[in-house]
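Once you've had a glance at the structure underneath, I'll fire off some questions.
Note that one protein chain is taken out, while the other chains of the complex remain in position.
Our next item is chain A:
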Amino acid sequence: MLSNKKQYYFNLFFFFVTASSAFVVILFVVGIFLVLFKEAFPAISRYGIIRFIFLSSWDPVREIFGGAVPLVGTLTTSFLALIVAVPVALGIAVFITEVAPKRLGEIIGMAIELLAAIPSIIYGMWGLFTLAPLQAKYIEPFLQNLLGGIPLLGRLFSGNTLGIDIFTASIILSIMITPFTAAVARDAFLVVPPVLKESAYGMGATKWEVIKDVVFPYCKMSILGGIGLSLGRALGETMAVAFVLGNLNQFPTSLFSPTATVTVKLANEFTEADKDIHLAALFYLAFLLFIMSLTILGVSKYFIHKTQKK
């Protein structure tokens, strides 16, 4: 048995151990921010902020670095992925909570969660060896024939159908990020007060009308949060995209053109950058990505937290 005094001091000791462990989390965020800023500083002072963001050349030989192409690439692939992923995720959440029998819903929910458990490098490799050849051979030529003739819209489907392009990358991304929106939406749908739904049913509304006019509006903050969460994931996804996007420093001209994203550039060039300014420019990209994901994730988590408290 420890004496009372010793117990008191041990308790104090344990308090400090746990407290410092918790503060490690804050240390990470502040540390990442400061370290990335410090490493990127040579590039920040040399290229400035506005110039770096709008400059599209990336030339290690002449030491001119601009982040426009990877930044546009990151945003394009992420938004294209969202366009596919959001309706699918909401559909899945509705199916699990409102349509399917409880047992089946649970199984499907778990299967969709497994999609999120598969590592991104597996998605990448599968994309490179399985999906990209399928895209190049069947899907992309089919789309090109079908839609290529339409003015304006056809432009999106022009170019060589190699399978290594924005289109393939966005499809893989959309599969990867679907579970995040779906999970948040499902949890939100489950806590909609039954009385609200029943009152709408009582008025003679169909199931879809109840979902559309009662469930969705009630959960709109959570849904937005879930979408933000998926967007945050998509922005930072590396390995899945690295395989199927190429690493070409060129603005995409159609859905079938290769380009680069921030993460792909980092993955491909980071260990090979032999000039300090090249490395600093890469750190600059990482810093911008960090700020972007921090903001988007922060806002979406805020939305989700706020609705959970209600």
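The rule is simple: contacts are C-beta pairs under 8 Å (C-beta built on N, C-alpha and C of every residue); 3 or more make two chains touch, one makes a residue touch a chain; residues count from 1.
Simple rule for what comes next: contacts and distances are computed from a predicted model.
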Original post:
What does the UniProt entry say the missing chain is called, choosing from "Amidohydrolase family protein", "Phosphate transport system permease protein PstA", "Multicomponent Na+:H+ antiporter subunit C" or "Lactate utilization protein"?
Top reply: "Phosphate transport system permease protein PstA"
Subject >> Candidate in contact with the missing chain, chosen from A:76, A:144, A:161 or A:178 >> reply: A:178
Original post:
Which residue among A:125, A:143 or A:248 touches the omitted chain?
Top reply: A:125
Subject >> Residue among A:25, A:50 or A:203 that touches the chain left out of view >> reply: A:25
Subject >> Positions on chain A where the hidden chain makes contact >> reply: 7-8, 10-11, 14-15, 17-19, 21-26, 28-29, 31-32, 35-36, 38-39, 87-92, 94-96, 98-100, 108, 110-115, 117-126, 128-130, 175, 178-179, 182, 206-209, 211-212, 229, 232-233, 235-239, 242-243, 263, 266-267, 270-271, 282-283, 286, 289-290, 293-294, 297-298, 301, 305
